[in-house]
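The structure that follows is given in the form of structure tokens.
Each chain you see keeps its place in the complex, though not every chain is here.
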Amino acid sequence: MQMIEAVIKPHKIDAVKQALAKIGILGVTAVECKGFGRQMGHTERYRGAKMDVGFVPKVLMKVCVKSEEAQKATSAIVEAARTGEVGDGKIFIYPIAQVIRIRTGETNEQAL
Amino acid sequence: MNRASLARYGALVAFFGLGVSTTHAAEPVQILDPSHINTGDTAWMLTSTALVLMMTGPGLALFYGGLVRRKNVLATMMHCFILMALVSVLWAIVGYSLAFDVGNPFIGGFRFAFLRNVGAAPAEYAPTIPHTTWMAFQMMFAVITPALICGAYAERMKFSAMLAFSTLWLLVVYCPLAHMVWGKGGLFNSSMGGAIPAIDFAGGTVVHISSGVSALVCALVLGRRRGYRTHPMPPHSVVLSVIGAAMLWVGWFGFNAGSALHANALASAALINTHFAAAAGALGWTFIEWIKGGKPTVLGAISGAVAGLVVITPASGFTLPIWAMVMGFTGGVICFFAATTLKHAAGYDDSLDAFGVHGVGGTLGAILTGVFAVAAVNLPVGFGNTTRLGLIEGNTTTVLHQLIATGAAWAMAAVGSVVILMIVKPIFGLRVDEEDEYAGLDLSQHGESGYNIEDAFSATYAGGGATLLSGNERDSAALVGSTHG
């Protein structure tokens, strides 16, 4: 199994979820995060004090899939999350040693 | 209603339609002797003035601010706040004069421009309080009315366009309407020589219909928010809205009971009518929502209270508590349908239901005022010597006049708003561009965030991503890039 971690633009979360659903992947865990990279932040100003906020809001989606589905899932995410502008984000794929479903104790592919 | 009066209406309606100004020369507004000033009345009116200001800020600012998404909270509160500033100055320069100087039945003159002749001595509008107090009390009405409209264009209008729109709207829609209904010699004035006496105790037509209908026009002309009906747009903090609604309720005592212009039994009657209508409105909306949708929502209860307050406004000094409750309850129920079924069926995006509550509720109130007005409570001079005022007392004229006044207010608000938007659009543009709408108006229009509370240790944390560039250090405009990531 592999864990796909995708850092995406927050407003793309819906599209990505649906793209995954279309290929049969229904489990997702999402975390709000802040990204720093090529995409610029913005400036705020309070009583003349300028503040450059470099971190940009992103969402980190974690999707665990069978290794053979990783490619398909990755393509689906890329397609759904892409806007073509800087800051679209990255996908990181980790090897996973084991998966367990807490409710039933099932493991690995049965647990997904 | 005899034939003569019918003819008179016809003539005047035509008149109005053509926009031809009447040549009727009314007496100027009388300035009375300062010795008539009563301290009790003055105390109440100063208090009412404060209460009505409190309705706009913080009341309405909170009510509306809580209903928008987090990224637009400051911009929405700013609409209310900046109007407290802008309208006040306009009012001093010319607004008050256009509304309350004698002119023709449609608009006042310039005798009070720059507040000339507005001093300690009472005007005949309010014989027992200083003229300045009356002017100030009325100013607070002028402040809140355009602020109500922002419920329709919230979350997408450019700040500059909003300022321009509000300025023109005040002068072109509000002042004439206030003059027609409350100004001496105004077309619908029921106590100072109006040709078609209609009753509007505290602003059903002048405040609520005018703002509500203009709100509808704004919603239609500006178009929907991006993502409307595909993305949910839940209120970011109903908590703020509850606070705001409660302050509106309290402030409305100044609005309606203050409109008695005295600290007397009429003020007291207006106060209890106001209160009972708000109570019944809250129950009405909650009730219908509970039986229709399954759950009595908090947003429903506060919306219903506001709807009840809107509906009772024109009738508050003319009816009895029992009818006030009926009006309030009806308002709660009808506005529920306006803000839910009607809006969704028609498809326009009246973001915060300014039309659904103020337009629909105001119209309902104006008409029901003609139904439930009771001569024994308050009989304006313009109705002559009669014991029957409302339809329930058997008087059909009043309702007719109410309908005419309502129609006039609708027409003026609708036409006026369309024209103003057409003028403002090419100059400033009405809507922010797409990126700015996604990023939110707080950042794009004002360069601020409503909340910086991501972390209990936000300052140190934010330090990770932000650099302070104050004073005359480099202007990093270049860094201000896309923010809607």
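So that you can tell them apart, the chains are marked A and B in the order they are listed, and the count of residues begins at 1 in each.
By our rule, contacts are C-beta pairs under 8 Å (C-beta built on N, C-alpha and C of every residue); 3 or more make two chains touch, one makes a residue touch a chain.
Given the structure is predicted, the values throughout are model-derived calculations rather than measurements.
Asks: Only one copy of each distinct protein chain appears here; write out the full complex's composition as a formula using the labels shown.
Replies: The complete assembly in this structure file has composition A x3, B x3.
Simple rule for what comes next: only the chains that are shown with their structure count from here on.
Asks: Starting from the mean Cα coordinates of subunit A and subunit B, work out the distance between those two points in Å.
Replies: It comes to 46 Å between the two C-alpha centres.
Asks: Touching residues of subunit B toward subunit A in the complex: what are they?
Replies: Interface residues on the subunit B side: 231, 438-439, 443, 447-449, 462, 464-471, 476-477, 479-485.
Asks: Please give the residue numbers of subunit A that touch subunit B in the complex, ascending.
Replies: Spelled out, the residues of subunit A in touch with subunit B are 9-11, 14, 34-36, 39-46, 48-58, 85-87.
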